[in-house]
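Not every chain of the complex is shown here; the ones you see sit where they belong.
When the chains are written out, they are named A and B in that same order, and each has its own residue count from 1.
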Amino acid sequence: MRILLSNDDGVMAPGIECLYEHLSEHYEVTVIAPDRNCSGMSNALSLHHPLRISKTEKGFYAVNGTPSDCVQLGVNSGFFEEPDIVVSGINDGPNLGDDTIYSGTVAAALEGRHLGLPALAVSLCGKQDLHFETAALLTVDILKSLENHPLDTKQILNINVPNLPIEEIKGIIATRCGKRHRAETMVEDTDPFGNQIFWYGKLGDGFDAGEGTDFHAVASGYCSVSPLSTDMTVHQQISSMNEWLSK
Amino acid sequence: MRILLSNDDGVMAPGIECLYEHLSEHYEVTVIAPDRNCSGMSNALSLHHPLRISKTEKGFYAVNGTPSDCVQLGVNSGFFEEPDIVVSGINDGPNLGDDTIYSGTVAAALEGRHLGLPALAVSLCGKQDLHFETAALLTVDILKSLENHPLDTKQILNINVPNLPIEEIKGIIATRCGKRHRAETMVEDTDPFGNQIFWYGKLGDGFDAGEGTDFHAVASGYCSVSPLSTDMTVHQQISSMNEWLSK
């Protein structure tokens, strides 16, 4: 099985190196990742400038673009052999609840799915003393399971791993995305030249974070696996909408 | 009612001007939009550099960031009075099917919804001789209807308008997102210095574009309105996944 491995922290990030080492024991792995940190890049595509590929000392491919660009190049450029599956990560930090919509890690997986391939996004929910190996081992486990339980063609898996040694992980459970409180108010400041600037504030804590959510699973020591859809339509809403729209 | 109006084509685009003119006849409207074309930017957030706001001759606010950044500034910075609703558009071109995931127009609406506000994204499905006025008039109509049919707190409306004079529009219908064929293979080229580069190819045509889809509605002369969810979880999948994950 041929894996396209990408991420959003950039081709030099420790998370992608650790995952590469574990995956390449079992599979043929090509790493194609952004040349810079692309956290928060979501599904952005570089439509306005051309993409360039360079090769690092480790044989990884670095791209002057976004996670989605990397997957497009890996699958749809003819430059690489087409992979069987896309894996994205290991992200340095969580992608829980509404983080998913901004995450470049999740976006790389979604891009794979849009191009017809099964896809996983893997994130490690810690800030320091990161147990990337735990996330790598669990990813290999889940890839093995997927051999018998193929992913639906409109879904990806969003995996969030507690920052613990592997022996302290309590299990793997399927979850729904929770929801965060609104992020803190943006931070107003002035630059050293006296101009007004704004920074994003800290993320909100979990708001909808009860049992069944990804927040709850990770907080309880479980590896959380959320099935995400590539189709955002709220199908059950359509008929009632048609009643009032047609008036 | 106070409207925050944004887009992804940039603060100087004709689509946002036309929509501003129509909306401001009925509502209090603040325009906050990117200073450059941000098509394809999706929900990207500028986490790595600070944002700056400047004011154009027309009194619009230009931001050195993405559509999502503009909505965050409009709602969550304390710099502007908090709006009641977010409107994004009129996009110069369609946002049909899986376009929605890459669209900065749709992203601005999603950002509004994540911040607790109802939100609409409006796109005009044409390439030239653009009837922005048609899209503006339909947006005003739909805003009026929403007064009696408030949006669910986890949904936005994605509106796509055929490029026709208003009198040729056959009606407004609720649709689900269709799906495009995979985009054409990326275009390989060399820059004038002999280096290999890659460009995105043309979008695929509609693949799942039958009755009920946004593609079909627009092609048939209807204004398409798709309810999109801010929660990507495939809820009905969770229990069956838990069976095989726990093994």
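By definition in this document, a residue touches a chain if its C-beta (ideal position, glycine included) is under 8 Å from a C-beta of that chain, and two chains touch if they have at least 3 such contacts.
Please read these numbers as outputs of a predicted model, since none were measured by experiment.
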item: With 2 chains placed, the number the full structure-file assembly comprises; value: 4
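Simple rule for what comes next: only the chains that are shown with their structure count from here on.
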item: Whole-Å separation of chain centres (CA-atom averages), chain A against chain B; value: 22
item: Residue ranges of chain A touching chain B (in the complex, touch as defined); value: 37, 39-48, 50-53, 68, 72-73, 76-79, 98, 100-102, 107, 110, 114-116, 142, 145, 148-149, 152, 155, 171-177, 179, 182-183, 185-186, 188-189, 191, 195-201, 212, 225-235, 237-239, 241-242, 244-247
